[in-house]
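Here the structure comes first, spelled out in structure tokens, and everything after it is commentary.
Omission of a single protein chain aside, the complex is shown with its protein chains in their original locations.
For clarity, chains are labelled A and B in written order, and residue numbers in each chain start from 1.
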Amino acid sequence: MTAPLISVSDLTVRFHTDEGLVTAVDRVSFDIAPGEVLGLVGESGSGKSVTAKSLMRLNGDNTVYDPASRITVNLPDGPVDVLGLRRERDLRVVRGGAISMIFQEPMASFAPAITVGDQMVEQLLIHTTMSKAQAKELSIEMLARTGIPEPARRFDQYAFEFSGGMRQRAMIAMALSTKPRLLIADEPTTALDVTIQAQVIDLMKDLVRDFGMGILFITHDLGVIAQTADRVAVMYLGRIVETGTVRQVIRHPAHPYTLGLINALPKLSDLDAPLTPVPGDIPSPLNRPPGCVFHTRCPVAIAGCYVEEPAMRPARDGHLAACHLTEEAVTEGMTA
Amino acid sequence: MAETMQGPQATPQETEAERRRKEAYFTASQGQLIWARFRKNRSAMIAGTILLVLILMGIFAPFLSPYDPTIKGRNADYTNGAPQIPRFCDEAGCSMRPFIYGVKRERSLATNFRWVTTIDTEDRRYVQFFVEGDEYKMFGMTFDTHLFGVDEGFIHLFGTDDTGKDIFSRTLHAIYTSLAVGTLGVLISFVMALIIGGIAGYFGGVIDGVIQMVTDAIRTVPIIPLFMALAAFIPQEWSSETRFFFISIIIGFINWPTLARRVRTHLLVERNQEYVLAAQLQGAGAGHIIGRHLLPSFTSYIIVDLVISFPYIVLSETALSFIGLGLKDPVNSLGVMLQNTTSADVLLNYQWYFIPVFFFIALVMAFVYVGDGLRDAADPYSSSKK
Partner (left out) sequence: MTAQADTPPVIAAENLTVSYTLGHGLLATKTRLNAVDNVSITIERGSFFGLVGESGSGKTTLGRALLRAAPISGGHVIYRDDEVRYDLAALSKPELKDYRKRAQLIFQDPYAALSPRMTVRDIIAEPLEVMGLTKTRQETDARVREIAAKCRLNLEHLRRFPHAFSGGQRQRISIARALVSGPRLIVADESVAALDVSIQADVLNLLKSIQREMGISFLFISHDLSVVAHVCDHVAVMYLGQLVETAPTRTLFARPRHPYTSALMSAIPSLDPDDDSQAEKLEGEVPSPTNPPPGCKFHTRCRFAQARCKAEAPALREIEPERFVACHFAEEFDFSRDHAAAPAEA
């Protein structure tokens, strides 16, 4: 078994805010193998973005990482403990070098006053030992690879001259030009039209196949995850509540939240089905419920859920859910 | 399924105090939220306290200072006198009341018959509180009680200047003058900025363009040559009060472009907010939208802008008075007092002339810190967070 690309263990992230110390991520653990796409699904307040940014230490100054948290990136030269890095120079390895990130708002990632080409070249010059000419050549090649027509001409254009979908492709090109081992995609398709979204998803799948890198795909859209990811982890209020392969989690959800999410989705296949929301509202992170974080909205909560935090129990091989009830009990309880 | 909309999740363990605190947060108006945030900023609170103290010192200057700051209240016997710090004990023993030594002035042989002031350590002058002294006017009424004084003679906590005027009294009055000029200047700037910036921001388009050009033109006018020209124009016959108003108005006029630009920017942003469109779709007129939505939306910004412009105006006035183009004796501001510090004589011998400098620095820095604190407190509220 090859070592995973990145291994996150017991990651706990807190923030100093006006209202006190807020826990955004609570003991999150996952691994990503080379060539694997892990989907991180959650709604607002789930902590998925904070988790992603922690991998590159991009969270703000008021962040407190728990001493028990570990993020280990396995590079060819040896493992790197991301949370232990102190100097800017060392952090560069994980920021844009071995790990790259693409964001939801492509307009926000490109500096408006510099051409796209210049930015791509700048990134390459920072992270590799290429010459400027080599960097330019590689950048144009990457632009072509991501399906941008007339890449040489586009190289000299500014970000505002690109359409939304093309900007996203350019961002992917920029992120991939340093040949990262891990790509973090934070809601990359949310701001795109659905027809463009489909194109970008296809592009990412092709690139994974060709480059053999891992992708951490963060989104709230279960449909996108179903089509893109191999494995998925569902987050709620900073905890991972369920994890498994995409087929396992979507076809046989074992956690009430996952099942609730799936039920809440409008599906084209059954237009008569009523839309069933997950009851209640997500609690404020200042006020995390005791016991199971989900119990305040759980239709099948039992007395023990208020008191005891559930551990991740396997529902089947490789499929874990943090719930006191078994998968059958959950499904039965929620369809009743 | 949800029957009623859940507000904050009231978990069984929540205490009554916590619930009330949260409810207070939910029902807090914008002003209350900003104040709560401001209070947590330690440096801002310290600066705020200092600012408050200085302002009170300025307002109550006539009461707090033992003597009239003008020629009227001078001590002819003690010119360029060193500060007299009250003490409790000396060789002759300690006393409950603080005292200073009396001074005697006589012609001395040693200095070619020039006046020499000596301190007589035998002559104890006890400091008294709430003494009767020179008359002064405050809030329209006449008083004559001063906070402290001595039973005989004078007490000069910060020393005296070359004509014998008490520097302590002058400093306190100077704070008041500087603050008064500042307030007047800020008010004038503000009113002009609100009108001009408001029109530019609300209507946009061509009107905005024209106003912008005018504003930028005014901003490019260099202050010092302008003041030199104006100083040449000011007739000598004008009383110090008239001069005071004139200077304040001019400074206000110089500063309105900066504020106006801010007002315009705020308005341009707020005008396009969706809740403004919602009001328009209800058929609300311009008056309602400005009064109910736009003005309240940038009240917090404007207050911050006002507080932050204050030190600039005080600085402008101080700088101008310092080089002689602003206020002149007998109206004294901190700038006028600083004018006296420019000779080598003073630097070498009469260092106490510099005491007002510290007050000046304290005043400006206090404003800056308070303004910064206010801006930090107001900003987080205005940015929409998810």
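Convention: a residue touches a chain if its C-beta (ideal position, glycine included) is under 8 Å from a C-beta of that chain, and two chains touch if they have at least 3 such contacts.
This one's a predicted model, so the numbers in the text were calculated from it and none came from an experiment.
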Missing chain -> touching shown chains A, B
Only one of A:Q227, A:N287 or A:T331 touches the unshown chain, namely A:Q227
Contact with the hidden chain (one of B:N80, B:Q280 or B:T341): B:Q280
Answer key for A:G47, A:G165, A:P180 or A:P310 versus the chain not shown reads A:G165
Hidden-chain contact residue, picked from the options A:S44, A:N62 or A:T326: A:S44
Which of A:E141, A:D193, A:E308 or A:E328 touches the missing chain? It is A:D193
Could you pull out which residues of chain A are in touch with the chain that's been left out? 43-44, 163-166, 193-199, 201-202, 220-224, 226-228, 246-247, 250-251, 260-262, 264-269, 271, 273-278, 281-282
May I ask you to list the residues on chain B that touch the chain which is not drawn? 2, 4-5, 7, 23, 25-30, 33, 273-275, 277-284, 288, 292-293, 296-297, 381-382, 384, 386
